[in-house]
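Have a look at the structure below before the remarks.
The complex appears here minus one protein chain, its other protein chains still in place.
Chain naming follows the written order as A, B, C, D and E, and within any one chain the residues start at number 1.
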Amino acid sequence: MGRLKRGLYIGRFQPFHNGHLEAIKYVLENIDELIIAIGSIQDSHEIKNPFTAGERHYMIQSALLEAEIPHDKFYIISIPDIDRNAVWLAHVRTLCPPFEIVYSNNPLVARLTKEYGETAQLSTIPFFNRMQYTATEVRRRILEGENWEDLVPPAVANIIKEINGIKRIRDIDASEGDLF
Amino acid sequence: MGRLKRGLYIGRFQPFHNGHLEAIKYVLENIDELIIAIGSIQDSHEIKNPFTAGERHYMIQSALLEAEIPHDKFYIISIPDIDRNAVWLAHVRTLCPPFEIVYSNNPLVARLTKEYGETAQLSTIPFFNRMQYTATEVRRRILEGENWEDLVPPAVANIIKEINGIKRIRDIDASEGDLF
Amino acid sequence: MGRLKRGLYIGRFQPFHNGHLEAIKYVLENIDELIIAIGSIQDSHEIKNPFTAGERHYMIQSALLEAEIPHDKFYIISIPDIDRNAVWLAHVRTLCPPFEIVYSNNPLVARLTKEYGETAQLSTIPFFNRMQYTATEVRRRILEGENWEDLVPPAVANIIKEINGIKRIRDIDASEGDLF
Amino acid sequence: MGRLKRGLYIGRFQPFHNGHLEAIKYVLENIDELIIAIGSIQDSHEIKNPFTAGERHYMIQSALLEAEIPHDKFYIISIPDIDRNAVWLAHVRTLCPPFEIVYSNNPLVARLTKEYGETAQLSTIPFFNRMQYTATEVRRRILEGENWEDLVPPAVANIIKEINGIKRIRDIDASEGDLF
Amino acid sequence: MGRLKRGLYIGRFQPFHNGHLEAIKYVLENIDELIIAIGSIQDSHEIKNPFTAGERHYMIQSALLEAEIPHDKFYIISIPDIDRNAVWLAHVRTLCPPFEIVYSNNPLVARLTKEYGETAQLSTIPFFNRMQYTATEVRRRILEGENWEDLVPPAVANIIKEINGIKRIRDIDASEGDLF
Partner (left out) sequence: MGRLKRGLYIGRFQPFHNGHLEAIKYVLENIDELIIAIGSIQDSHEIKNPFTAGERHYMIQSALLEAEIPHDKFYIISIPDIDRNAVWLAHVRTLCPPFEIVYSNNPLVARLTKEYGETAQLSTIPFFNRMQYTATEVRRRILEGENWEDLVPPAVANIIKEINGIKRIRDIDASEGDLF
């Protein structure tokens, strides 16, 4: 089992959209198992972070099974923020099964990987329809009443409705993100 | 005692002003006891948060007794920030006596109350002279040397002077809120 | 108002008992106003800390008003633990109105007061019926089904019953204080 | 999807053993989906907590797939400790998909569920070979060089060997759990 | 030894530059020993905070010894942020040897010193070539490929190169300071 090649893919997934799903499918053609790490799990009910970590886990697992990605190909793991960049990768390692490749287009992630004696390789991911498939665009469309369902997997659209996510995003916006 | 109807009213009170006092008087006509919850107690000596939690508690209790509100009608309670919106209401509940009504005009507070199986009702509060009675306006007038005493109860004006609050607000402004 | 003499009295109050009430009455003969500070507010549902900070605030305020202690004589203030002894007193000062006397029989509190340039005086408090009036004894009697009501003010006994405190103390004991 | 019945089962899983696996199989006969929540994810390399959260996630997912439990029947979710019992269940809710039943034999969990207006039901779980199937016994046998592999699923035994878990448990013991 | 006069000088030192070195030399003409306190030690790999606390300690000690400041004249001490202005000075005191003078041009530091019964005096420091000798200017020049080495002591320039600091500042900038 240790000889399988395992990769890491991290995001906030606010919410999980078709671009994420395409990226995961693409990566799984080149690797045995993928760890999908949900970042900033303490945040929710904020303008940029409307969904709880539990809701995001629920969306991702539902969407991957809906897309018939076999269940022995992925792990979904919650990552609390550590707010200290220099120990971030060590922190992620303690929360995940062993991995050998980090999938990221972020130069700072690349740098941290190099500086801290990381043995993992780094690999970039192609973007899929980058203009539309962003979580910012999904949240904007939900807020303004435009068509957003086409940007996310059907399972995600169902969950957002099940948890009253549309009304939530509007209430957060109306309060400007503050509680008092 | 459990049959009394108790409400919650939360704010930062930086500082407590006449609008807050009017709101409390209004609410107390409709309820037996009111919990006045002081939020963000860790913050002080900042541009938007000049006063410590201790000073704010002192201002509120002095102003309520000065206004002859009987002490068996209110609780004043310090609430440390939890920085996780989805558990915020559960956190507040552990720090207060049981309450049945939340007084708030904030749509996000309303949403959190609905989502988390809260049994408390929500009730809005009329604003009193909303243009002048804001903590932002009080701090602005103090900083610019305009008349601010008319916006706060006399007890609050006395405490701000007793603790050298005017000089403090100017020193914070001069340092732009940073220590180094 | 600054010329009033104000004191500080801190405890965990798990629960508030007759010994605490006698101490407060004694101190109020010698001082204008007393700050009753509730420590360890994050702890509850533990063997040594069964009650939430909110329940303890509720018990103390109810018992003081029941004992007809005038409402302009006391403040009740929640103090989150800081877990760093050397800054503890500075932390307490930021959460309370200004005070000049610390009431404590604890040599470590005395030492911290001396070492950190504290201007407050220290004063000890006589113990009242020290064998029976301890929170440990109240919790032991509740657990073992002995008479505990005589050790606490009537208002406290009522609140413990209102919140199902007896059952809670037994459930905590049965789980040895662990959740999993 | 909201009509599925979902349950919660929480533990530290240090390590995951046959008793855990039997409990999960038993529960899954009565429910549609089960959330397996890993507690105390910040702890590892300690006498009672030798394994990281990542290693525990790896063990559980491998063992469940080895036992041919379908992946659409379970979620595996990391839960950071919150160290405040009274908000613990609200905290867990924010990290998990919605659930309707809590599986636990712990009276304190039962009490918290009742006190905080929880809508979830509580259900107990039978113990399976309670004398042998405990994580404490597995760790003791590893430390003393006795047969421990029979107490855990084969996938877990393999992972413990892959990560040098036997040597780790002995090194932790030799240092009495302290770093300096 | 207690009769020596000791001062405190705090900064983030991102990075340590010639203006800092001149200030330290100036202060050491008027005092026996100086504590150089490194603030915000948890921050690194951020746009305004590219260097770790360890790297900053390394730069400062190397630069002071290079400038032949005798080793019995200074202490270099790491200060984690406390994020509560009102206890900040008490926090700093617990991490440093006793000091009698605080060197700062910041009005908020002056105010905190006055309000909290601090016995330390306050003293300002002249600025040295204030237009060029700022950490912001050093970082800007590194980012834009201009001459920055003249603004820092030679030892600091060497360390920034040794740790690949130039590439790091550009990678942080390219990722806009975010990890995901």
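Here is the rule we go by: a contact is a pair of C-beta atoms (placed from the backbone, for glycine too) under 8 Å apart; a residue touches a chain by one contact, two chains touch by 3 or more.
No experiment lies behind these values; they were computed from the predicted model shown.
**Q** What are the shown chains in contact with the chain that isn't displayed?
**A** Taken over the complete structure, the missing chain's partners among displayed chains are A, C, D, E.
**Q** If I consider the whole complex, including the chain that's not displayed, which of E:A67, E:C96, E:I125 or E:I166 touches that chain?
**A** Only one listed residue reaches the unshown chain, and that is E:C96.
**Q** Touching residues of chain E against the unshown chain: what are they?
**A** Contact residues on chain E toward the absent chain are 1-2, 41, 44, 52-55, 57-58, 61-62, 65, 71-72, 75-78, 80, 93-98, 155, 158-159, 162-163.
**Q** Which positions on chain D touch the chain that was left off?
**A** 42-46, 52, 163-164, 167-168, 170-172, 174-175, 177-180
**Q** Please identify, in ascending order, the residues of chain A that touch the omitted chain?
**A** The list for chain A reads 84, 86-87, 89-91, 93-94, 116-119.
Heads up, the rule we're going with is that only the chains that are shown with their structure count from here on.
**Q** Could you label the chain A-chain B interface same or different, taking same to mean over half of its residue numbers are used by both chains?
**A** The interface is built from different residue numbers on each side, given that under half of them are used by both copies.
**Q** By residue number, over half of the contact pairs should agree; on that basis which option among B-E, B-C or B-D is the same interface as A-E?
**A** Repeated interface of A-E: B-E.
**Q** Could you state the distance in Å from the CA-based centre of chain A to that of chain D?
**A** Roughly 24 Å, centre to centre.
**Q** What's the distance between the Cα centroids of chain C and chain D, rounded to whole Å?
**A** 38
**Q** Whole-Å distance, chain A centre to chain C centre, using C-alpha means?
**A** One centre to the other, that is 46 Å.
**Q** Among the residues of chain E, which are close enough to touch at least two other chains?
**A** Each of 84, 86 in chain E touches at least two other chains.
**Q** Viewed as a graph of touching chains, is the assembly arranged as a line, ring, star, complete set, or other?
**A** Here the contact pattern is something else, fitting no line, ring, star or complete shape.
**Q** Can you name every pair of chains that touch?
**A** So the chains that touch one another pair up as A-B, A-D, A-E, B-C, B-D, B-E, C-D, C-E.
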